[in-house]
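Just one protein chain is left out here, and the rest sit where they should.
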Amino acid sequence: MSSTWGQAFRVTTWGESHGGGVGVVIDGCPARVPLSLDKIQAALDRRRPGQSEITTPRKEGDRAEILSGVFEDRTTGTPISILVRNEDHRSEAYNEMAGKYRPSHADYTYDAKYGFRDWRGGGRSSARETIGRVAAASVAQQVLEVLAPGLDVIAWVKSVKHLNASVDPLTVSRETIEGNIVRTGDPALVEPMTDLIKEMRSTGNSVGGVVECVVRNCPAGLGEPVFDKIDADLAKAMLSLPATKAFEIGSGFAGTMLTGLEHNDPFRMGTDGQVHTTKNDSGGVQGGMSNGEPILFRVAFKPVATVMHAQDTVTSAPHTDTTLKGRGRHDPCVLPRAVPIVEAMTWLVILDHVLRQRGQNG
Amino acid sequence: MSSTWGQAFRVTTWGESHGGGVGVVIDGCPARVPLSLDKIQAALDRRRPGQSEITTPRKEGDRAEILSGVFEDRTTGTPISILVRNEDHRSEAYNEMAGKYRPSHADYTYDAKYGFRDWRGGGRSSARETIGRVAAASVAQQVLEVLAPGLDVIAWVKSVKHLNASVDPLTVSRETIEGNIVRTGDPALVEPMTDLIKEMRSTGNSVGGVVECVVRNCPAGLGEPVFDKIDADLAKAMLSLPATKAFEIGSGFAGTMLTGLEHNDPFRMGTDGQVHTTKNDSGGVQGGMSNGEPILFRVAFKPVATVMHAQDTVTSAPHTDTTLKGRGRHDPCVLPRAVPIVEAMTWLVILDHVLRQRGQNG
Amino acid sequence: MSSTWGQAFRVTTWGESHGGGVGVVIDGCPARVPLSLDKIQAALDRRRPGQSEITTPRKEGDRAEILSGVFEDRTTGTPISILVRNEDHRSEAYNEMAGKYRPSHADYTYDAKYGFRDWRGGGRSSARETIGRVAAASVAQQVLEVLAPGLDVIAWVKSVKHLNASVDPLTVSRETIEGNIVRTGDPALVEPMTDLIKEMRSTGNSVGGVVECVVRNCPAGLGEPVFDKIDADLAKAMLSLPATKAFEIGSGFAGTMLTGLEHNDPFRMGTDGQVHTTKNDSGGVQGGMSNGEPILFRVAFKPVATVMHAQDTVTSAPHTDTTLKGRGRHDPCVLPRAVPIVEAMTWLVILDHVLRQRGQNG
Partner (left out) sequence: MSSTWGQAFRVTTWGESHGGGVGVVIDGCPARVPLSLDKIQAALDRRRPGQSEITTPRKEGDRAEILSGVFEDRTTGTPISILVRNEDHRSEAYNEMAGKYRPSHADYTYDAKYGFRDWRGGGRSSARETIGRVAAASVAQQVLEVLAPGLDVIAWVKSVKHLNASVDPLTVSRETIEGNIVRTGDPALVEPMTDLIKEMRSTGNSVGGVVECVVRNCPAGLGEPVFDKIDADLAKAMLSLPATKAFEIGSGFAGTMLTGLEHNDPFRMGTDGQVHTTKNDSGGVQGGMSNGEPILFRVAFKPVATVMHAQDTVTSAPHTDTTLKGRGRHDPCVLPRAVPIVEAMTWLVILDHVLRQRGQNG
């Protein structure tokens, strides 16, 4: 269903930008797992607006409250409900949007689908919805620390517009990425990327780019043949994030420039006694199942749709041509805050498949 | 679940390359829809091996039999079961694969997941599995002819390796595409693409490329906010196809090179009295829901993994280094036969969302 | 999944007796339906403890808060999250239960399943969980007032122990039922039933009985063949309620005493020009689908497990024989408060099938 992710570790998010709050209910979580609210809060803080000079100045405390499913700091196996109240919403900044569709936003399509929309702050299409995903992903991460020790998910900003970072997915550290406000893995590009984003803000424009993500130490055999391939689920997970337009795993589109002889990943026994591939154009997935190599993929985020210029659009009802100029507080570039939500969806995909694999095959 | 697609129009495929057959069960199909077995058969014939000199010479009649759910040539609303028997399988060509993993195939990952695999012809990972998808998609198409007249899905080969077709998605015709064995939409590239594929075959090598697909006359409001965005479901659908590595919609990765001002699609009232965008970098989808413009996306297919050269690999149990040379009958390039399966998954996604939208919102 | 009901109108409840609260998330609700929080509150008030002298004195305001999915008093089509805070919980009354299993409660089975349990007030197995169901059902009822005007669901206490009410399901009014604290439909039995329940309370004992429920003016054709028959879903819905042990529809167990000639319901054209049956041993359902006659079923609730006497039991870890005497505030008879939860689950089943039928068959 629309607002539920997963089959075994099921995550249902709810909430709008300017309603009573946003949150998530997690069903199917393994019992007896130590669960830290502080870790959940730290994950939300990474996603939170107002973290740096290149993100939106909207101030939200985004304090998470666990309402159920945890007893004496351990999961009980019953649904975990997490609530984050909305605080700093200024609906008046959106008054004009009540009657006009913002170009390349979801205003028109919500009306087309439901005949009606909560226009305050983008309603359900607001990126605040991802709070529920990030909170649930922190729970998933804490479960995987028990079920798959060593498994890690790390994402970084691969490119901002034409500025393309040089990053080694096998070695890049979380410290490097979190050590700069762009969250790129390439120290040499921190300043150019920051400058570009500031320039976009100062001109009322916006910019997009690519986030890259790696899953290290993923056990082989995750994912299922046919429809629920792990790369298929990752693709859906990423395209379910706001502002995404593309997904590629391993060699991706560039792989089509190779021949089969060049593209195939040879198998060799590793010094660890395990089967390995000598290169990884497969991106860690073959036939839809993980092969034990790092899972590596990229996600394209379009430039932010809200710009501070008048643009052609139409009114909501009745429809007539008009113009609309962006207002409100927005990120000129979503990428730094996209890093934690790309990681979040990845945690959710991985844990769901870990539990499914355990259920079917022990 | 692994082998089921869809929530309202539910499609469950089954079958291996060299078992008793392959097939599909469709649950949730609207009743009283005229259903033609000939149309299903024609759809399967487009996917069938042995269609031309550039596809595998494996000869399969692929005759579909409808076992249930249809009475007096109309759907009854109960499950439609369609069976295609396997015929021309030569398991002996795969004997060596019983003990060795083919590089960049799913042999190793099946063993990693299940501890066991049907190695004959790739078992469940064989492209024959897509027969069930194509048959179900023909049913979906026939349903949509009733529920959404005018809606059409057309795909074509956009590129083979570096050969990149020039195609207008708004006007390219099915006749043009079906009129050449490559199934490209650019007549000027038929010969170069054909030559390249033949060259790959003659050298025992293989090649990949990109398939592009458009949904024309799609009603606005299909797809759901949050996880089941229509582009998210399309992404999953495409990555669930064998040999796919990437998906992009609208501007895709290239869109990250634009600013927000450049990328946004302005709204204007059309001469038909409907809301339209004056360009379509959104690819017909905004906020995960269709906006009435053509839905346009691209899918990357890696070069075929089976090549007729010795490659490094390992044995299955116990694992030791070895080499393996491809045998059997294979396509040097999956793209011509990928066109109908890209269309098939698109039909399935669209109809599922049409029924879901009708259920929730009338 | 464990805590989600429905396929089209999906209801996920969460919460424990003594945690932060209880609540529900509804996904798939039709948009633009007028929604009254007062009606939801009124529904909760019917389920609330402390309503009369024969129910538990636990005082809970049970104030519902709608956190999302509603804008300008209409549903938006996005998830509706409803929260009720816990207030009057006295965990100390349960301290002894931390180390001992209450007989015929879920304490032991929770430990057997999860290796762990929130023992305060029964945790997730508390009847407070049904708050989420009742709130969601009020939403469902308000949707059905639009989609199926005239459809009504009414339940009443059919029997308390051996006291068996005489009620005509076709004519009994909500006023009659709500007009007495037992919620029976037979005025002659109000006093005897009340006396029996008071006697049980005064002796620290408890009693069970049967709730009967009718769906009037239900359209024909709801429910699906095979597994999701509407009576199968009603049976599951009722057995999912705490303390239920049996379900029967129409003639039920007694129907096995009849021959086919006696049991069959003849069809005749009604004066309204519709097909009707001249009697209703089928209980309004044939082949798992509603036939337009009243849907009539009964549900058995066992006597309340908490009694104020020492009973044999075992300790939780390590297990040894011991005894335990009930404490805390409990209903000596759940039946009066079972009436609204039986109705609630019925509303959820009916609306889910109304939306599914609209989705598949228009």
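The first chain written gets the first letter, and so on, giving A, B and C; residue counts start at 1 in each chain.
Convention: a contact is a pair of C-beta atoms (placed from the backbone, for glycine too) under 8 Å apart; a residue touches a chain by one contact, two chains touch by 3 or more.
Bear in mind the structure is a predicted one, so any value in this text is a computation, not a measurement.
Asker: Which residue from C:L67, C:V84, C:A106 or C:M193 sits in contact with the chain not drawn here?
Answerer: Checking each option in C:L67, C:V84, C:A106 or C:M193, the one touching the absent chain turns out to be C:A106.
Asker: Given the full complex, what residues of chain C touch the hidden partner chain?
Answerer: These residues touch the chain not displayed: 1-5, 7, 13, 101, 103-106, 108-110, 112-115, 124-125, 129, 159, 161-162, 200, 205-210, 220-229, 231-240, 242, 245-253, 255-269, 275, 277-278, 281-283, 285-292, 300-307, 309, 311-314, 319-321, 357, 361.
Asker: Spell out the interface residues on chain A facing the chain that's missing from view.
Answerer: Interface with the chain not displayed, on the chain A side: 7-8, 28-31, 77-78, 225, 355-356, 358-362.
Asker: I need the residue numbers on chain B that touch the omitted chain, in ascending order.
Answerer: Residue positions of chain B that touch the missing chain: 1-4, 10, 12-16, 19-23, 25, 27-28, 31-32, 65-69, 71, 74, 76-81, 83, 113-118, 120, 123-124.
Just so it is clear, only the chains that are shown with their structure count from here on.
Asker: Among all chains, whose Cα centre is located farthest from the one for chain B?
Answerer: Ranked by distance of C-alpha centres from chain B, the top chain is C.
Asker: Please work out the Cα centroid separation of chain A and chain B, and write it as a whole number of Å.
Answerer: About 26 Å, centre to centre.
Asker: On a C-alpha centroid basis, what's the spacing between chain A and chain C, in Å?
Answerer: Centres of chain A and chain C (C-alpha means) sit 39 Å apart.
Asker: Take the average of all CA coordinates in chain B, do the same for chain C, and state the distance between these two points in whole angstrom.
Answerer: 46
Asker: Where in chain B do residues touch two or more other chains at once?
Answerer: Answer for chain B, listing residues that touch two or more other chains: 7, 225, 361.
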